[in-house]
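Yeah, one chain of the complex is gone here, protein chain that is, but the others are all in their spots.
So that you can tell them apart, the chains are marked A, B, C and D in the order they are listed, and the count of residues begins at 1 in each.
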Amino acid sequence: MVSEIDVISAIINGILVGSIYSLVAMGLALIWGVMDVINFAHGDYMMLGGFIAYALYLAGLDPLVAVPVAFGAIFLTGVATQRLVINPVLEAPLVSQIAATFALLLMIRYGAEAAFGPYTRLVKVSYAETIHLGGITIFVPQLIGFVFSIFVALLLYLFLTRTYVGIALQATSQNREAAQLLGINVKRMYDLAFGIGVGIAAIAGVLLTTFYPLFPEEGGFFTLLAFIIVVLGGFGSVFGSYIGGLIIGVVETVSALFITPSLKDVVAFIIFIVMIMVRPTGLFGKKE
Amino acid sequence: MEERILEVRDVVKRFGGLVAVDHVSMDVYRGEVLGLIGPNGAGKTTLFNVITGIYKPEEGTVRFKGMDITGLPPHQVAKLGIARTFQLVRPLKNFTVLENVVVGALQKSPNLGDAVEKSLEILELVGLYEKRNVASGSLTLVEKKRLEVARALALEPELLLLDEVAAGLRPKEVDALVDMLREINKRGITMIMVEHVMRAVMNLSHRIVVLHHGRKIAEGTPQEVANNPQVIEAYLGTGVE
Amino acid sequence: LLRQRGGGEVTEIKVGVILPLSGKLAETGADLRDGIEFAVDQINSQGGVKACGGVPITVVWGDSAGKPETGASEAERLITQEKVVALVGAYQSAVTKTASEVAERYHVPFVNPDSTSPALTQRGYKWFFRVTPHDAMFAAQQVEFVNWLNQKFGNQIKTVAIIHEDSEWGSKVAEAWQQAFTQAGYQVVKVVKYHAATVTSLDSEVAALKAANPDLLLVAAYVQDAILLVRTMKAQNFAPKAVLAQDAGFITPSYKEQVGADGWYIFSREVFNWDLLEKISRLKEVNDAYKAKYGKDLNGNSARDYTGMWVLYYALEEACKKAKPSDLDAFRSALRDALANLNIPGDKLIMPWRGVKFDANGQNTLGQGIVVQMMEDGKYYTVYPEEFATKEPVFPMPPWTERGG
Amino acid sequence: MAELLKVENIEVFYGEFQALYGVSFHVDEGEIVALLGANGAGKTTTLKTISGLLRPRSGRILYEGRDITHTPPHKRVEAGIAHVPEGRGIFPWLTVMENLKAAAYVKRARERFEETLEFVFSLFPILKERRDQQAGTLSGGEQQMLAIARALILRPRLLMLDEPSLGLAPKLAYNVIMLTKQLRDEGYTILLVEQNVRLSLKVADRAYVLETGRIVKEGSSAELERDPMIRAAYLGM
Partner (left out) sequence: MRTGWSEIARQALSLPVLVAAFLLVVTPFGLYLADLPFIANMMFLSLMYAIAAMAWNLLMGYTGQLSIGHAVFFGVGAYTTMILVVYYDVTPWIGMFVAGAVAALVGLGLGVPFFRLRSHWFTLATIAAGEIFKLVFNNWEYVGSSAGLQMKIVPEGKALYYLQYAASYVYIYVALLVLAIELVVLYRIVTSREGFYLQAIREDELAAKTLGINTFKYKMMAMGISAFFTGMAGALYAVRYHFVEPAAVFDVITVSTYIAVAGIIGGIYHFAGPIIGSFIFLPAAEYVRVTIVARFPRLFGLHVFVLGVVLLVVSLFAPDGILGWMEKRGYIRRRRVIEV
């Protein structure tokens, strides 16, 4: 029934889609790691990135031009959000933090819906072509997205582990007071973490828009996937999130081959539950 | 004094390549105070963690009152009668001092009135009675340590493990603490005390065990240990009280 | 509330309308509302309900927010507080289920112009009347259409595959298809079901369909997944001889605008299409007036709700002959009987139907759908039934590699 | 000698609770000053206020003659104030080496990082051995060493140590306190809070005594060592 080539094809497609999940999850992991805040609105920043790409597309530019633009714009939006919304609740109990980012979700998602309308948009890029490799088909925009995502992931990894600012970011995540005593401007670190985190999500949104329909509510499912991926990859491990994203992508496409596709998300969720049972720290995680 | 309340036999605990506790055996007799000292990183806290069930040792056994408790979960160990304090204090922050103690006391006296009464008594003993209605998050470090002791006592343990409770105290405060612990010991509670403050260990311990690099290097009366050249070399050095 | 004028006469006839005016389907809800509003305007300007002395119809709106529980509570409010003579609505089958249940209990007629789940008219309700055809009827008609294609183009379609989203709508449509096509002797080689709310890729789904190599692909999809499906089919170069969709995603303005050349030659079942203007004389007139007022053409949703309101009007005229609106219970009951006995010929409607006549379950038996196909100007044209067709169908669908665009 | 730090009349509150009542004192360049006081007297509070973790409700803090009362903590570090907090405050999930690197975030530290690192490792060889161990799994005493090492990496002008010997084995405790003398000789200025009063008076030039939030005594170490009240309360005699 299911041929080998189908499976290989599914794995490749899973990796391509998964690489976008990975980006979204990495941003989430960064924010979560540094600030100990779960950003429920994460996928909605991604959606905003998509709309920026769409706007440039309407202006006659290639949506990929939006990668730096969206990153910049959403980075600044993220910094503003951090200062106005996140910072005031940082010391508050978990539940008010979640309430605050959930409020952000409602405001961004439905604000966008009110502003742009709930309609679906589609971007048509000139390179929307398919490569055929002996029965395996690869959609070029997805391939480009994959390359971009690797590039962004690598940059982020080097930034976090090889630069003093990166290490300072990690330090802040573990002990705010001690970080201050080492001359680290904690507020700036939070700005950076939140800005970069949602900025990366926005990049994912841009890449996604080159091959996936764009609509204001699209972020919800991606946020949910990002949660799963961060747990799967392991807390505080940006690298883990990247791999986690690919795994979930592959799990979804491959399981769609073998079971009824409407249950493929269940497989992803079950993997998540199994993961927390056998290894609550995730694949590459350090911290519970 | 001959009943062995705790028997540690050949316990080994490794972290990766590091052997934090290396074939340690020791006995604790009912009613005594056993000092456990050694340089930083010698494995003292790790040994406590093994005894209280937070870590499972790779090798060896721990017996409490003759019963094998190796690898039991922490709450069961606590139920059996072993209480401990943490080197890094962990009070229940939004609870008042009294409430913190009552949580422990309820284990043995399910009736709230009794538990409160007992807790107040314990707070008096550790000198926190005045602060009973204060949120425990706002105590000073030293007070938090006393609270740790109080909470442990509330469990009515037979064996009490103290991890550096005298740290940060001035000599006078150390003496007060020693008096307090001696009083507790007199009530029949056996203790193991990990401590770097010699004023406390030397005054209180009946016997002392010395760990170094995870191994037991000496055991004896405070006097014997203090004069042991190996202990002086590795641990005491010269010049400190 | 039937406002009393002096000695027990009424000044208006109140009708409750429940629609998804907020929530996910608010966009559709707005269309539906315009259709109803426009029908009521027309009815009132031509003299209201004449048999009741020319009183106008007033609509009291209820917003279901797309939720069954809100639909039910709105139904109760409209019935007991607003004292409407009948209810119209409620688009989503789940909402229609709970709202019509309330109506049934209170003995209030419920006219449903727009829900297509077959189950709605299998409940044995006495007060429920569905004007639109349902999915099983559509499925039967789609089999007829495929038979007709086979006749015309030489029996090219033998195997069928189905892909559908997994909500009530998609699942029930697929069920009906499977039954109808199997019964008609076609071989259903693959059924793929996906979850629309979370679908980010249809790669594996399309691969599975392609592996089954069907002659005809039947699709029930919402808009995002419809676009994604077409894209993925193109990417994987999967081109069955024909693709026949069940309206929904495939007929939304977003889809038509965005999908472009990739959507050419795809068939969709519809209830209504712009080119019917040329075939249905009444329609052109109505549509012109509607466009003048709302700045847009009628579509399948607004046209059906428009029609539903007119159907209710015809029944009201009959009911007024039997009972007085001031006696609410008697009037509702008379209205129910009038609906049950209604027989409206097709030429009085703007829909491509043979008429309106309800069976014992309250289902209109004279309704039907049409089949449209997107041609190279990006517009849909009616290709079936022949009496409404404006173009010949293009069949088989040319492979992806042989198209411009 | 120039005045490096001057604390003027600070009043500090935790919510409604007043912890410091008009505390004033000064530390001159090149001095070791000890801050003594019983449990809860307000020593930690004082240090936290100087490093900026707490804000005084009134009063001023001058550093190098500039008013830094409203300067954020990280700016004070940049200006050369280092504070080893009570209870360590290491970064548990970073390795020992990364902990040290995190301290090299400010420019003044980064420039001489390699050099300072050598020095720090010579002081605490165990840290060099454990450079790739996660700091959170270090023993209590090892964490204390790491905290001190990190402050040294900062190359501060003013080093504030809050109970540095806490949890250290006697031998090491002695060494750490003696270290302050060596540091002073290299040009550091030191403000020391230490429960081992005898030893701190041995290394300090001057000392202040805090009691329930007020300075009640000050003087040279020698004077205070002779003071009968100090002998009774802090030296255990």
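Here is the rule we use: contacts are C-beta pairs under 8 Å (C-beta built on N, C-alpha and C of every residue); 3 or more make two chains touch, one makes a residue touch a chain.
For clarity, every value in this text was computed on a predicted model and none was experimentally measured.
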Touch partners of the unshown chain, restricted to the chains that are shown, please.
A, B, C
Given B:R4, B:K56, B:R90 or B:R182, the correct residue touching the omitted chain is B:R90
Looking beyond the chains shown, say which of B:I5, B:A42, B:V62 or B:L98 touches the absent one.
B:L98
Among A:A99, A:V125 or A:L283, residue touching the chain not depicted:
A:A99
Which parts of chain C are in contact with the chain that was left out?
21-22, 26-27, 30, 63, 65, 67-69, 72-74, 76-77, 80-81, 93-94, 97-98, 101-102, 104-106, 117, 119, 123, 125, 166-168, 170-172, 193, 195
For chain A, enumerate the residues touching the unshown chain of the complex.
32, 36, 38, 85, 88-89, 92-100, 102-107, 109-114, 117-118, 216, 224, 227-228, 231, 235, 260, 262-263, 265-266, 269-270, 272-273, 276-277, 280, 288
Where the unshown chain meets chain B, residue by residue
52, 73-76, 78-79, 83-84, 86, 90-96, 98-99, 102-104, 106-107, 110-112, 115-116, 120, 132-133, 151, 154-155
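Heads up, the rule we're going with is that only the chains that are shown with their structure count from here on.
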For chain B versus chain D, what separation do you get between their C-alpha means, in angstrom?
29
Taking each chain's mean CA coordinate, chain A and chain C are separated, in whole Å, by 39
Within their complex, chain A touches chain C through residues 1-3, 6, 9-10, 13-14, 17, 117-122, 124, 130, 132, 137, 139, 211-213, 215, 217-218, 221-222, 224-225, 252-254, 256-257, 260-265
In their shared complex, chain D is touched by residues of chain B numbered 15, 18, 37-46, 87-88, 138, 140-143, 164, 167-175, 196, 198-199, 234-241
The chain D residues in contact with chain B across the complex are 14, 17, 38-40, 44, 86-87, 126, 133, 137-142, 144-145, 163, 166-175, 195-199, 232-236
